[in-house]
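Rather than the whole complex, this shows some of its chains in their spots.
As written, the chain order gives the labels A, B and C, with residue 1 at the start of each chain.
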């Protein structure tokens, strides 16, 4: 079975690619290319999979999951500028597509610190940039 | 194709495991272990799958589906105390994980009373405990 | 100007009036009269009014407001049984109407502990029992 939990966070970003000319940046990103940046209230959804524990009836201890997501992801991106303050995004355009890959990678790398082998599995993340756009990546699509 | 319908219901529960000491219960469930119980407005989503009927253009008669969900699930849990008033949960901790297994089992067992063989299939249920937590189980994961 | 903040909390209750016969209780409250109780995910909205501070640009320090609402209201009702565990509701039917009066009274009585005279004013509370029912009371309608 699966459990999905949802976390809000606010951050600033600017869409700008060093691989593209100024004109091309404007053509591709429009107002999102504004040099001063803009921002969003993002929603992060984390889905985990497994079987409930026979004694507790829980797939995962919710506070442990919250702690994991907070340490591995939210503490690095809440109230920050994604272009300037996130090491892994410095050479990437901080589109929500790239942000999703970075988050999924963080979660996958840090998972073992929080959960024992064979217990609950990380299954998928979704990021809502606005209510009308969401991006989703499966744990097995994480790069590298 | 698939159709998903959504149903609200309100119920009380207390998270407490007879397999655990008082201290362990408090450590695992926190305030949800309060002996007097607390409650939620749950949302149940039922997903069915199949092909629309050539004459009616409908995958399933919605009123028949509502009747099925109402009889098999909602009538047993709406405005009740899940610990005290649901036979199948008496020996289980009424976490939403366990509640989901019980609901899926009820729906699977009762399906034949409402729908003919080969017609619309029960595919999945999802239960939202709050807006930020949801649990999901596929029809083929039902225990028994 | 006004600022409204919203807080979720979960609790159990049973609608039952000692002033009414068993039959009348059932006639008035229906399934909400179930002796084992049921529960809700409530939303509490607190509205405050005043002028932003010239230096900080804030009508009220949000963390101070959260602390006030948490101490005066949420800590007393989150994950509890409203009939059994809230002194002020012991002789009242815990309808959301009565709950609203009790909350407004708590907030009004405790306000001075958190905010200096003349600064931000408590204006109104709203409680959502479900998405489709909400109750609202102005600060000046508080009883006693």
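Going forward, a contact is a pair of C-beta atoms (placed from the backbone, for glycine too) under 8 Å apart; a residue touches a chain by one contact, two chains touch by 3 or more.
This is a predicted model, so every value here is computed, not measured.
Engineer: Since all chains share one sequence and 3 are shown, how many copies form the whole assembly?
Structural biologist: Number of identical chains in the whole complex: 6.
In this section, only the chains that are shown with their structure count from here on.
Engineer: Using the contact definition from the top, classify how the chains connect: line, ring, star, complete or other.
Structural biologist: Graph shape here is a line: each chain touches the next, no loop.
Engineer: Enter the angle, 0 to 180° in steps of 5, of the rotation superposing CA atoms of chain B on those of chain C.
Structural biologist: Rounded to 5 degrees, the superposing rotation is 180 degrees.
Engineer: How many Å are there between the centre of chain A and the centre of chain B, using C-alpha atoms for each centre?
Structural biologist: 29
Engineer: Name the residues of chain B that each touch 2 or more other chains.
Structural biologist: Residue numbers touching two or more other chains: 131.
Engineer: For the complex, which residues does chain B have touching chain C?
Structural biologist: 8, 10-13, 31-32, 34, 36-41, 78-81, 84-85, 130-131
Engineer: List the residues on chain B that touch chain A in their complex, please.
Structural biologist: These residues of chain B touch chain A: 15, 17, 19-20, 28, 30, 92-95, 97-98, 100-101, 131-137, 141.
Engineer: Mind pulling up the chain A residues that touch chain B in the complex?
Structural biologist: Residue positions touching the partner: 1-7, 52, 54-59, 61-63.
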